[in-house]
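What you see is the complex with one protein chain gone and the rest in place.
Our next item is chain A:
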Amino acid sequence: MAYITLDGVSKQYGSVWAVDRVTMAIEKHEFVSLLGPSGSGKTTLLRIIAGLETPTQGRVLIDGEDVTHLPPHRRGVAMVFQEFLLFPHRTVYENLAFPLRMLKLPKGEIEERVEWVLGILALRGLEKRYPNQLSGGQQQRVALGRGLVGRPKVLLLDEPLANLDRELRQEMEVEIRKHQTALGIPFIYVTHNQEEALSMSDRIAVVRGGRIEDFAARTDIYDRPKTAFIAQFVGRSNRFEGLAAAAGDTTTLRGEGIVIEAPHHPGLPAGSRAAAYVKNEKIRLKPATPGDAPAANALAATIRHVILRGAYAEYVLGWAGGEIVASRPRSEAEFSAGTDVVAFWDKSDVDLFSATGEP
């Protein structure tokens, strides 16, 4: 049995289901991200695991114990909050010792464990400071330390890096994952930032409208999106619309001025509306030559802007159907704005979804 189990968990506020029949199982060694746009219910789900919200329906099990109706202080969990929420009237040392004091550990052990956390999070020398005397990054470390110091059954992280600048964020991503691996306890990490989710997680649960859209390994979420929402939300993609037609192992989508071939999709009857997604980095470019014949999975375009991202360049391309974006490594041939090119991609890089029912 899984270490943490959510069994049909739902939460209703008024007439709105913030969390809607969520069932998932998380193993002890896992780093799991709940990834979704704001208002998708991912934070509510985290607060239900913490015990800060009681589910309207369903059960929460931690380490084989049904904790659905246990108050937060008896669950043995810990949490890192987006706003840090360090106790402002306590020093760094006292903040770190708080969970241990609540566990009623002997004084010697409290000192030992706080020392350990100060060491692994490079906080030595700041013990006597108050939270308002720390930088954002230091507060973040103390908040993380307070989460780790009590060796909880699970650490819940609620967008802990959202208030940090980009560089610090990337540094902390590596560090958080390192501590998770070292401690061997599950981390459940809530974020709306796909980069954070992709960089740290073993598995990602994409949350939308209170439901789990898909819960799978991060490579599967990224490379083989199960729904159009995931294809759009994870990674950066270009969307094409048209009518589907199946032939053998290929499903073809015919749109205005474009023909897209994709691996066979059984759920698309001939003539139904469909949408194809191709990730930015899967789109390749070659110079246009006079007499290019129209082909499947290719389109004639003109480069409108070039955005330099360091290791790669993003090309904004104008074509008959609008704009698409291709991102290419700088090691490839570069194009300048105004150049006519042919953008093309592989059949296996197309993700096809039904678009019936969409407005």
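What we mean here is this: a residue touches a chain if its C-beta (ideal position, glycine included) is under 8 Å from a C-beta of that chain, and two chains touch if they have at least 3 such contacts; residues count from 1.
By definition in this document, contacts and distances are computed from a predicted model.
The complex includes a chain that is not drawn, and of the options "Fe-S cluster assembly protein SufD", "Cytochrome c oxidase subunit 1", "L-lactate dehydrogenase complex protein LldG" or "ABC transporter permease" the UniProt name matching it is "ABC transporter permease". Across A:35, A:78, A:172 or A:234, the residue that sits in touch with the chain not pictured is A:78. Of A:102, A:122, A:174 or A:270, it is A:102 that touches the chain left out of the display.
Which of A:150, A:225 or A:242 touches the hidden chain is settled by the complete complex: it is A:150. For chain A, the list of residues touching the undisplayed chain reads 50-52, 71-73, 77-79, 81, 83, 85, 87-89, 91, 98-99, 102-103, 130-135, 146, 150, 156.
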